[in-house]
Every structure is written in C-alpha cells, then in structure tokens.
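Missing here is one protein chain; the remaining ones are kept as they sit in the complex.
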Amino acid sequence: MPSLRQNNMKKKILPYLLLTPMILIMGVLVFYPVIATFSYSLKKWKLTAPNDIRVVGLRNYAAILKSDSFWYSFRNTLFILAVVVVLTTVLGFLVSVFLNIDVKWSGILLAVAILPWALPPYVNGILWKFVFSSGYGFMNKLCIGLGLVSRPVEWLSSRWSLLVVVSLVVTWRSIPFMALVCLAGRQSIPEGLYEAARIDGGNRRTIFRRITLPLMLPFLGIGITSTSVTAINVFDEIIALSGYSDLGKNLLVESYLTTFSFLDFGKGSAVTYLVMLFAGILGVFYLRNLNREVEY
Amino acid sequence: MKAGKKIGYVLALAVFLILTLGPFIWTFVLSVTPEYAMMEKNTKLLPDEMTYANYKELLTAGSQKGSVLITGIKNALKAVGATLLIGIPVSMMSAYALSRMEFKGRKIIRNLLLITMVIPVMATIIPLFRLFVDRQWLDDVFWLSMVYVSSYLPMVTWLMSNYFATIPKELEESAMIDGCGRMASFLRIILPASYPIILSAALIMFLNTWSQFQIPLILASSLETKPVAIVVSEFMTKDSVQYGLTAAAGIIAVIPPAVTALVFRRFLISGMMGGAVKG
Partner (left out) sequence: MKRKVISMLLIASMAAALAVGCGGKEESGDAAGGTAGDTAGEENQGNEEQGGGSITFMAPDWAIPTDDQLKAFTDETGIEVVVNEVGWDDIRDKLVTAAAGGQAVADVVEVDWSWVGEFYAADWLEPLEVSDEVKEDMPTLETFTKEGNVLAIPYANDYRLSYYNTKQYEDAGISSEPQTWDEVYQNCKTLKEKGVCDYPFALPLNAEEKTSTYLMWLAYTMNGVVFNDDGTLNKDSVLAALKYEENLIKDELVDPADKTSSGMDAYKRILSGSANFLTGPTSFVSKSTNEEDCSVIGEITPILVPGKDAKATVTMALPEALGVTKFSENKDEAKKFIEWYTSADMQEKLNETNTAIPTRNSVLKKLIDDGKIQNAGAMMEEAELIASPFPGGIPAYYSEMSNSIYNAINKMALGEMTADEAYAEMEAKVAELAAE
C-alpha cells in the first residue's frame, strides 16, 4: 500500500519536476525583466535629468498615445506585419511543398533554403541595400540594362516603396523558418492516415482539406505567430535600409530612439510595452484559433 | 502529364535558386569589387577588375581583422553548443510533461510559456543587464546562452509537444504495462520516435543563435564573447564604411551554418522524410 501511495505521489510530482528547469529559466530571464520594465514605464525617468525620477502613473502612455509620431509608426508596423505574414505564409508553404518532393539533391536544396535564416538581420539589411540602393544598385543596373527605365529608380525614397522593400527583405529572411515548420508539420502526419483516406476513396482535395490542413494547423500557427513577432520587431533591416529616418520607422525604431537616443527610459519602456501589448493581442488570437490540441 | 510536371519542377527550381541565392551571389560580387568601383555609375553587373584583397585581409593568419572574425565565429559556435546542451533537454522535458501528462495548471503553464513568444528583446534587456551586472554574468557564454534558451523555449517546446502528441498513447501504455516506468518509457518509446523533431529543434536553435545581435551586444560584447554577427557589423562604422570587407565577412560568416546544414542534411532528411511513427 505505501508503495502505491508513493508511486502516486511520484506521478503527481513528476510533471512539475520536468517543468522546473523551464519555469526557472523563464521566470528569471523573461517574467522578472518584463515586470521590471513595466515599473519603468510608470516613471518619469529621463537619464539627462537624473535628479527628477518619479512615479507618474500612466502619464507616459497617455503622452505616447496622443503623439502623431506614435500612430505613424504604428501604421508602418501594421503595413509591414500584413505584407510579411501573408507573403511568408504563402511562400513558406510553397517552398515546403517544393522541398518535400523527393529528388536526389533534395538535401542540398534544403541546405540552400535555410541559408537566408543564418544571415544576421543587420547584415541582411546591408545586403539588400546594395540590391535596392537608389544609385547603381543591382536592381537599377538590371532595370536600366534591360531598358525598363532610363534613370535610376529611387526605391527607398518614398514611404510606401521603402516599406515594401523592408517587407520583402524581412519576408526573405522569414521564409526558411516557415518552410521548415511546414515541412516538419507535413512529416508529422502519420502516413497511415493518408492510406486510410485513400482506401476510403478520398481525392487529393478532400485529403488536403480533411487531413493535411487540420493537422498542420498547429504548425502553421506557430509559424505565423513567430513570423508576426519577427515582423513587429523588425529593427536592423530598417536601420540598414533607411537609417533613423521618420519615413520608414516602425514602433521598435520609435522605442529605440526614445530610449537610447533621447534617453527617456520611462517613455521608451512605455512604447515597448505598447508594442508588446499589440503583439500579445495577436498572440492570444492565434493561440485561441490555432492551438487546438491534436487528438487521435 | 509527366513532362509537364518535370518542366514545372525545373521552373520552380530555377525561381527558387535565383531568389534564394541571388543576394548571396551579389554579395560575393561586391566582396571582390574594388572599393572605388562600387560607386561608379554604370550598368555593368561585374567589375572590370576583381580583387581578393578583402578575403586576403580576413583570412591571413595574424591580421587583426581576420583574427577578430575567426574569434567571432568561434564565439558564436560556443554559444550554439551551450544553447543546444541546455535548450534541447529542457525543452524536451517541458514538452513531454505538457503534451502527455495530466496535472493541475497544465493549461496555464502552457499558455504562459507560449505567450512569451511575443515579448521583444527591448522589453527585457535593461532589467536583464542590471541582473547580469549584479550577478557578474556579463561576458559569460553560459548565461548568454541561457537568455537565448529563454527566448527559444516557447517555440521549440510547442513544436516538440505537437510532435509528441502525434505518437500514439497506446505505445507508451503498453510499454508501461510491460513494467517500464514513466522515465523508461520516455527513453524507450518517445525519444527514438522523435529524433526528427529534435534535429529540427537543434537546427532552429543553431540558426537563431547564429544571427543573434542585440542580446550579445548588450550582454556579451567583449572580444572573448562577441559573436560573428557583431564583428561583421563592426566593419561598418561611423567613418569607415568598408562595404567590400563587410560583404566578404558576411560571406565567410554564413559558411559555418551552411556547412552544418549540408553535412547534417542526411540526418535531417532521413529524420524529416522518414515520417513520424509507423503506428
């Protein structure tokens, strides 16, 4: 009897034991700092005024929400988010389908496909700046060479074309992860299910709708969530492509400028929190819609 | 039909290769273009003169820039190693508990973990820095890797728990009936069935660690710890924008992950293409 009880206890404790390392890491390195940052956001804390640090409640948030600059950056963030998520999902899925075709060199293709991912974002931005630079970058050399335009196009000189370029560059870097996740998702579907469906007389379309898509949803969910977070947090590429210009700045550039350039830690933390809140709302939405547990 | 399919495949292949490799090829072209020729106004895609001076400067033993670059690559590899050693076991344990065990608070823990995916670096970096200073963790690859792990855990745990969920419960149950304990059945049933996802997770962690920039910049930017991503960006500073050198360094910096992907493609492919469990 005691051994059974002990066993029961062990059974109850085991999951928590397994989770302990994760909870410790997340608690110390994520939750604690996030809460600390929140307390900063409630303060007037400008580094150039070290003797005037005090709690001001939500006044930082109010000031930010009233500024045009914030909403301008917010619209830029939304634009980048929409373009990147749509393009990355569609193209990432296509690439995964392409990579799933079994050919002799598919291993090499996989290695090629994930290369953009290995590129640090800042280097990525510089790389593409050369492609799209307003003078004689690759794109302009190509377009002029082919006779499409007679003089160099200023790709990065207007708000929307700059944002389109930024979105494309981020998409390019995000596709590999999406493709890999889709591929992993595709592979996690037991072959038996397909066989059974075929025996039941399902055609390709119904198999895709009934089996592939629903079973891949959790994977798509994590791919889309992670891509969204990437898209909201684009920073290095914007700096590399357009500097700290008002033109293409997003919320993160705004937050960086406020915190590190203007040295306003209170306001900067508040901007960061608003970014996080925005991403969090998206996150909850994804969680609810895409995190249905798979049961067999 | 068959011919059409083949043409379609070849077309897709061409588009895929051009779009993926194009920017790298262009970067390589820039890395062998003399600095002054870069600003020239013409539509020539290739420079008249090729120079390998940038590569020479970076690869000559003992040159200052070269040794910094090599140290950067070593540092990045160290961080990758530490991250994998911590990250894989921790995420597997969490994923196993979250996907195959019933206990109080499971849903809350799971959702709390997942929601941290949306937290940007900037929301944590200042308190983290203070913590690192207090504990003297600055410029320490182990603690740097811990921070990386904390940012990968939600995603990797989710991927793994999704994968574990696809392994039929009966398998494990039958093992337990055979007298295996929970741990033993985990090692005997779950692990062998899940190496595809472990390899994927390892690769995800490798690549994300490789391109880390802001975190190491603040927490570990000493010469002994800063990763190659920072080194490359440092070739472009305020008053000396050495595009050619940066391009060359960028190319060199992509080699390790590229080689890893190539070498492990067999494992990856056999893992990934092998499908899940033959249940």
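Each chain carries a letter (A and B) given by its place in the written order, and its residues are counted from 1.
One rule holds in what follows: a residue touches a chain if its C-beta (ideal position, glycine included) is under 8 Å from a C-beta of that chain, and two chains touch if they have at least 3 such contacts.
Here the structure is a predicted model, which is why all the values come from computation and not from measurement.
Interface note for the absent chain: among B:29, B:176, B:217 or B:258, the touching residue is B:217. Shown as candidates are B:30, B:58, B:86 or B:261; the residue that touches the absent chain is B:86. Touch with the chain that is not drawn comes from one residue among B:27, B:166, B:225 or B:260, which is B:225.
Against the chain not displayed here, chain B makes contact via residues 34-37, 39-41, 53, 64, 78-79, 81-82, 85-86, 88-89, 92-93, 125-126, 129-130, 133, 136, 138-143, 145, 183, 187, 191-192, 195, 198, 217-218, 220-225, 230, 233-234, 237-241, 267, 270-271, 274.
Mapped onto chain A, the footprint of the missing chain covers residues 21, 47-50, 133-135, 152, 154, 156-158, 242-247, 257, 260-263, 265.
Just so we're on the same page, only the chains that are shown with their structure count from here on.
The centroid of the Cα atoms in chain A and the matching centroid in chain B are 15 Å apart.
By the touch criterion given at the top, residues 9, 12-13, 16-17, 19-21, 23-24, 26-27, 30, 39-45, 89-91, 93-94, 96-98, 101, 103, 106, 109, 111-128, 130-131, 146-147, 149-151, 153, 155, 157-159, 162-163, 165-166, 168, 182, 196-197, 200, 203-204, 207, 210-214, 228-229, 232-233, 236, 243, 246-247, 250, 253-254, 257-258, 261-262, 265-266, 268-269, 272-279 of chain B touch chain A in their complex. Those residues of chain A whose C-beta lies close enough to touch chain B in the complex are 11-12, 14-16, 18-19, 21-23, 25-26, 28-34, 36-37, 40, 95, 98, 101-102, 106-123, 126-128, 130-131, 135-136, 138, 140-142, 144-145, 172, 176-177, 180-181, 183-185, 187-192, 218-219, 222, 225-226, 229, 232-233, 235-236, 252, 255-256, 259, 265, 269, 272-273, 275-276, 279-280, 282-284, 287, 291, 293-296.
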